[in-house]
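With one protein chain withheld, the remaining protein chains of the complex are depicted in position.
Coming up: chain A.
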Amino acid sequence: MSRPKIRWSKLYSFSCIPLRRAPRHAQVGQRGYSRVVHCNEPDNPEALQSNYRGNYVSTTKYTATNFIPKSLFEQFRRVANIYFLVVACVSFSPLAPYTALSVLAPLVVVIGATMAKEAVEDWRRRKQDIEANNRKAEVYGKDHNFHETRWKNLRVGDLIRVHKDEYFPADIFLISSSYEDGICYVETMNLDGETNLKLKQSLEVTSSICDEVSLEDFKAIIRCEDPNENLYSFVGNLQYSGKEYPLSLKQILLRDSKLKNTDYVHGVVVFTGHDTKVMKNATDPPSKRSKIERRMDRVIYVLFSTLITISFVGSFFFGTQTGRDLSDGKYRRWYICPSDTTVFFDPRRASLAALFHFLTGLMLYGYLIPISLYVSIEFVKVLQSIFINQDLDMYHDETDRPARARTSNLNEELGQIDTILSDKTGTLTCNSMEFIKCSIAGVAYGRGETEVERAVAGRHKDSDVESFEIYTDASGQGQVVDTHSYTRHVKGFNFEDERIMHGQWVNEPNHGIIQKFFQVLAICHTVIPEVNNQTGEIYYEAESPDEAAFVVAARELGFEFFERKQMSLSMREIDFEKGTKVDRNYELLHILEFSSTRKRMSVIVKSEEGRLLLLSKGADSVMLERLSKDGRSFLSDTRSHINKYSEAGLRTLVIAYRDLGEDEYRIWEDEFVNAKASISAERDALIDSAAEKIEKDLNLLGATAVEDKLQKGVPECIEKLEGAGIKIWVLTGDKMETAVNIGYACKLLRQGMKLIVITLDALDENHEKDMDKEAVVKVSSEAVRNQIQNGISQILSSKETAASFGLIIDGKSLNFALKKELEDSFLDLATRCASVICCRSSPKQKALVTRLVKVKTGKTTLSIGDGANDVSMLQEADVGIGISGVEGMQAVMASDFAIAQFQFLQRLLLVHGHWCYRRIAMMICYFFYKNITFGFTLFWFEAYASFSGQPAYNDWYMSFYNVFFTSLPVIALGVFDQDVSARLCLKNPLLYQEGMQNVLFNWPRILGWMCNGVGSSVIIFFCTTNAIIGQAFRGDGQVADYGILGVTMYTCVVWTVNCQMALSINYFTWIQHVFIWGSIAFWYLFLVVYGFLTPTLSTTAYMVLVEACAPSFLYWLSTLLVVVSSLLPYFSYRAFQTWFKPMPHDIIQRRRKWLEISENKSVNKNEKEDSGELPARVKNKLKHLEENLRHTRS
């Protein structure tokens, strides 16, 4: 053959894998590039010497041997746990107010529980590993046959065979495949989430080595880079039969990707196990901490200082009282024998005793610091994440993707989002292109209306009717629209125009051009068709959704592309002369690839008649200038259509073709082939310039317009989020017009909103040419400053506060606006605007904007995006949300939460965020409350025990307090509580303000809960002591001693704390009932059982309930009194609050109640009213609230 082989590897024009030129091959063998693989001879002594790791993979955090030490170490990285460990250690000394065991037990339970959780998680990972390690692979053995072996037994240098639809067990160098030219298709779903097939190709020298016999002689050495995590590069060379061949990623099949559409491949294992790129890439989800948790730390410091204070007070009084035991040389309290005592009670060294007592106090009042708080929170958050993952309303059917909380740390942060920074393409829009309009031969076809158009139409309803004449023009034409309903929706196709559909195009005046137009669409691409054998339907595998849309459109209009062979393309079309379907073959000669600099792609084909054709499509900016003199007959029409399309938010491409002369082609081809064959660094430039030479004198056919459709529910979602008072910024790489139009379409910008536009476009044209760079910077910066100032003054001078403003800024201006000297005023302006759109912004700018908002406003930010270009933004924001869409998994991998659709954001924030925020905030407050209540009763008792450090309760009551008697209800609160139902959360987005303004976890509230705790402890201690101490506490004359007082007080504490819980929660399922009342019941049960143990174990608790307390009326009556009176303050506070200063959820709860009543009434009257419809008064009320909100925001 005279022609060289077509490089299939170059087939993908929109290549996702950036082709790196290989300058680094020189480095092979040096540091970082030292790997040597002896192909097909893993037993080579040199290979054995290098001692590469096996293919055994372990993703577990721990092993059986290091589990205990390592997980213990992990546990004690928490400061709180260290504190408790120190306490446990000190408790073995005589300083301890209680037995060491009773301190150790809860610590062991708490740490044991966390460790068990770790162990279970690790066990799951281990099971996955075992499964992966034991998969079967075929390895080439010494007897020159393939043998089955397990993945884990593979070694570097092994020659293996992988069959269709199998995963690659390691990173493999591709020798050959079932295809002659050594190509194979690979699905990299597990690596980057992309579902399309990627093409790999072996070196030409090895592609023929494909049977057992020839493999025997295959001996080669690969020298390549050391294991690294870069999925998109590979540096190495192959030393084979005396020559060196450079290797690239084209020859490397990565572990965890899958062989597709290829019967088998042969390859040599290069990286095994943990050296593989996918394993090197396995990263932990980002670790961020929520605001609540950070504040909680501060609250814990407050508690620590309280602890230190009361310990200090205690030891001060203890010191003075101990000192007074020896006054005037006489021992006062002889009964504690101060004359013969240890240092801890020695009146002669009272200050030292006080110092030691300080330590005792720290231990005794240590109950102020809730030992189980961290564990409980962690546990609760995991359960909350499960609820998020399980939410059916956030499950996307089409992609089969549920929502996924990748980290559980940030659940409550979702309830406090102030600003959302969103990507556009793929996030607000589907990133699945739909062919919707086209302009052929100067006639606009396609009567579909885009969402943008609808929005724009709505915007111009009264003022500007002419502006969309073009659309009516296209569809109008006086024809009666044949409304044969076109119901079958084809993915990627949303075109409707009876003039050219269903073969009607033959009746159009320009039918020849129309035919050519669609032929170009059907041929000029790199799409791979796949025919479903059963249905005969054709699917297209395309690298870019735009291309797929074109091919689909061509098919729907009768130009069905159905086969791609190595050198030819086949399509089926209607011969309009005969009116029958004919198959046409085109010989594919060359593909001139797409690149972002060329902005176009072309193919050169030979038709059946032997005509040489250059078919081309590309951006208008590069295509229109390449038209021939004769080929621009309808240029002006097409151009105006293109402008209208892009205004309508559509992506446009110009379609053109050219006949090539044989001679011209031959001359050009030589040059082109030479360029391709060259191996110098300028190879790509040479190819480009060669392509340039033939892509000229084109004949214009028309233009296409594809719509990047808004995702379902986006406008509604944005409206809801705005209703919640969340600000939404859109950061996009798109042009300003497109971005603004999308802004209207998704209701980010509303009618009547005043737009403040900051742009440097005007400046560019005037100055850029005749100024040097510095001056341009200066002028631009000045211009941006002025525009920002103008914007601010415009807002300030605006009388109507209700009218909100939208800010639009382009990438260039953004560069200046983000500079130090301008960022403050820029932010000032931006925060005054209801919505902000940054166009043409780079990934770095996205991250910078995110940081600016996060740092300068101190508010919580959320970033949402779907592409690799959003990663830095996601990581920068307080919460990063990845859309698990079509653009791969990189954004998801970097995110904290992954959802399938933008619209799920409203549920994630307004429902889950709100609930989680509420739950965690309440839970922490309550935790503090219950521990303060408990801790302070100890302190009051101390005051009556001369601060000697004697705890009021039996040791085991105390140690079980946080573990058994109060833990479960609070966990139930954290997991299940909901102030209002999900439906109402969504209906009343204003409720979200609670989280944004942090009303449930602000200092007054935290301190309020603490005071409530102190108050309860006072009531508990003084009421019980006054009621039962001092006189006989039962009819038989017995008095209450230390043990009985302890039990009574403790009973009151358990009751109070659990009833307080019952009062504070809003949502009583059977779970809450069981936990709350169960905890109380468990206390009595515990007391009975513990009381029946031998006295040496139960000490003061021996028979205390059965014998002493239960028969005493006083015991029960004081419990009732104490519980009611300690809950009374909170109850009355809440009662007054819900009446006079209700919180938003109170209002909505009340309204729900109110609605229920009115619904019942209306049902009685047989008036069926929509339950969702609010009564007029309530509606007004809501409106009022909303206006108020807007008012305060602007």
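Operating definition for what follows: a residue touches a chain if its C-beta (ideal position, glycine included) is under 8 Å from a C-beta of that chain, and two chains touch if they have at least 3 such contacts; residues count from 1.
The working rule: contacts and distances are computed from a predicted model.
Engineer: Leaving aside the chains you can see, what is the UniProt protein name of the one that's missing? Options: "Pyruvate dehydrogenase E1 component subunit alpha", "AP-4 complex subunit epsilon", "3'-5'-exoribonuclease" or "ALA-interacting subunit".
Structural biologist: "ALA-interacting subunit"
Engineer: Which candidate, A:Q49, A:N533 or A:T580, sits in contact with the chain we can't see?
Structural biologist: The missing chain is touched by A:N533.
Engineer: Can you say which of A:V109, A:V784 or A:A1108 touches the chain missing from this structure?
Structural biologist: Result: among the candidates, A:A1108 touches the missing chain.
Engineer: Identify the residue among A:K117, A:H274 or A:R333 that touches the chain left out of the display.
Structural biologist: With A:K117, A:H274 or A:R333 as choices, the missing chain is touched by A:R333.
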